[in-house]
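The other protein chains are all here in position, but one chain of the complex has been omitted.
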Amino acid sequence: MIPPQFEYFRPASLPEALALLSTYADDAKVLAGGQSLISLLKLRLANPKYLIDLGGIGGLNYIRKETDGQAERIAMGAMTTYAEIKGSSLLQSRCPLLPQTASVVGDVQVRNLGTLGGSLAHADPAGDMPAAILALGAELKAVGPKGERWIKAEDFFLGFYATALSPHEILTEIRVPLSAKRKSAYIKAARRPSDFALVGIAVCLEAGQGGTCERIAVGVTGVTDKPYRAKSLEAKLKGKKLDRETIEAAAPAVTEGVDVIGNIHASADFRSHLARVYLYRTIQAASQS
Amino acid sequence: MHRIKVTINGKEYEQEVEPRLLLVHFIREKARLTGTHVGCDTGNCGACTILFNGKLIKSCLTLAVQANHAQITTIEGLAANGLHPVQDAFLEKFGLQCGYCTPGMILNACYLLQSNPQPSEAEIREALEGNLCMCTGYQHIIDAIRYAAERMKQSGTVQL
Partner (left out) sequence: MMDFDQLFVTRNWVGKPVRRNEDVRFVKGEGRYVDDLAMDCAQVAILRSIFAHARVKRIDVSRAAAMKGVLAVVTGPEVAGQTKPIAPRAITKPATQFVMASEKVRYVGEPIAAVVAEDRYLAEDALDLIDVDYEPLPAVVRIEDALRADAPLLFDEAASNVLLDDTLEHGDIKRAYQEADLVIKEKFHVHRYSSTPLENWAMIARHDKASDSFVVWANDQQPGRSVVNVCNTLQIPTNRFRLIVPDSGGGFGIKLAIWPYMVILCLLAKKVNKPVKWIQTRREHLLGGTHAPDCQVELELPMKKDGTILGLSMKDYENDGSFVHTAGIYGLIKFATLVGCYNIKATRAQMLSIATNKGPTVQNRGVGKPTMIFVLERAMDIAAKQLGLDPAEIRFRNFVQPEQMPYTTPSGEIYESGNYPECLRKALALSHYEELKKQQAEMRKQGRYLGIGISAGIEPGTSNLGYYYTSRGIPEYTGNAEGAIVGIDYDGNANVIVGSVDTGQGHATTIAQVVSDMLGISPERVSVDNQLDSLISPFLGHSGAYSNKFNDVDLGAVIRATEKIRNKMLTIAAHALQSDVADLKLNNGTIYSAKDNSKKVSFREIAALAYKKILYLPEGLEPGLKEIAYYKNPMAKLPNKENFNVQLTHSNSVHVVAVEVDVETGEIAFRKYVIVHDCGNQVNPAIVDGMTIGSTVHGIGGVLLEEFVYDEDGQLLTTTFMDYMKPVAAGLPQFELGHMYSPCPYTLLGTKSAGEGGAIGSLAAVANAVEDALSPFGVKVTSLPLSPEKVVRAIRETKVI
């Protein structure tokens, strides 16, 4: 299992990377941590003529808190690794969903090289980080030849390994709003801990007056061709008291309007079932977080 | 072809390589260090595990060109003379049978003990997620890592 032949570039700056990308766009692949892409190359499921390695570009690896007027947010460079997210004390105290999610991606070795940006741009339909990013209402910065733009997480994932990034753009930063009231959890069903999610549910919620749920956001992965936000479900739960009956009554909406995939690891029916079961479990875990 | 310079176990290797050359093949075939093994195609088995700039990684999921200027430790570089306490613990606790997964397991254990000198059984099991062993059922490997932790605590050994 050997990768096909390709030409390799290791640009030292973002403009240089963008220039290469605009030259070779359709035949090029961007290499971040490589933990998904190199497997695909070896299996010859990806056959790029050009590989553009972002590893030589400095300044894409950071986790910091930013303030925008009253609002606080976290900004993360696209080349930040899962291990760095998992180990970040800033995230652990202010946005624990990210380290919690990062800690269940792959294994130790994969987390040491795999990056947040790589995971999102790769858009594996069963990736863990996308679910968290969706539930957190993150925004993603895409930089292209015409400058930069911000894409909402919910608009980012378009289908099987397809995103809103154009072939000329590079994902450089992920921005997550902070909220002191937010409770969160991510739980995935997987045959073994390091496997891709059969179903992964990320929940962020804020409690309102009298124990009702004031805000809720649910990111779902593993279920269909792309990670998604379960908006109709959120609408059913918002403003309600999140007891078991309410959640179970609303739960079928977690896959509403979604073409649930079936494969050797789980049929479509079983995935839908797991999504409902894990929805309840994740909401419960989030409310107790 | 790309010229790369890689330091493995303190020794510098400079070579012209094809961009598609996997780091594991660079280590095994260019540097002729055959303790790093290949057990699968997809980064699932961990037999090719090495330390890359101090971080535990799988050398089959990395290109040799990405390792330009990197500092690498393979199993051969763990102990210049004699045995590292983790290696000795694997002998003492029968933490191996066929030995094929062993280099990856030992490097994984060393990396774990660096950040967590007294891991629980559950923490060890979690740390070994990316390393498959087909022979032992893992139990003696876990025993070996706990034994190494205990011994290193007593002797105050610096892990790497």
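Each chain carries a letter (A and B) given by its place in the written order, and its residues are counted from 1.
Basically, a contact is a pair of C-beta atoms (placed from the backbone, for glycine too) under 8 Å apart; a residue touches a chain by one contact, two chains touch by 3 or more.
This one's a predicted model, so the numbers in the text were calculated from it and none came from an experiment.
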*Write out, one label after another, the shown chains that touch the chain missing from the document.*
A, B
*Where the complex has a chain not shown, which of A:59, A:167, A:193 or A:239 is the residue touching it?*
A:193
*In the complete complex, which positions of chain B touch the hidden chain?*
18, 20-21, 28, 32-42, 44-45, 47, 74-76, 78-79, 83, 87-88, 90-92, 94, 96-103, 106, 121-122, 124-126, 128-129, 131-142
_Give me the chain A residues in contact with the hidden chain, please._
1-2, 4-5, 43, 189, 191-196, 264-267, 270, 273-274, 277-278
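Quick note on the criterion: only the chains that are shown with their structure count from here on.
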*What does chain A use to touch chain B in their complex?*
1-8, 10, 31, 34-35, 38-39, 41-43, 51, 53, 55, 83, 106-110, 112-113, 192-194
*Residue ranges of chain B in contact with chain A within the complex*: 2, 18-20, 22, 41-43, 46, 49, 52, 55-58, 60-63, 65-66, 68, 108, 111-112, 126-127, 129-131
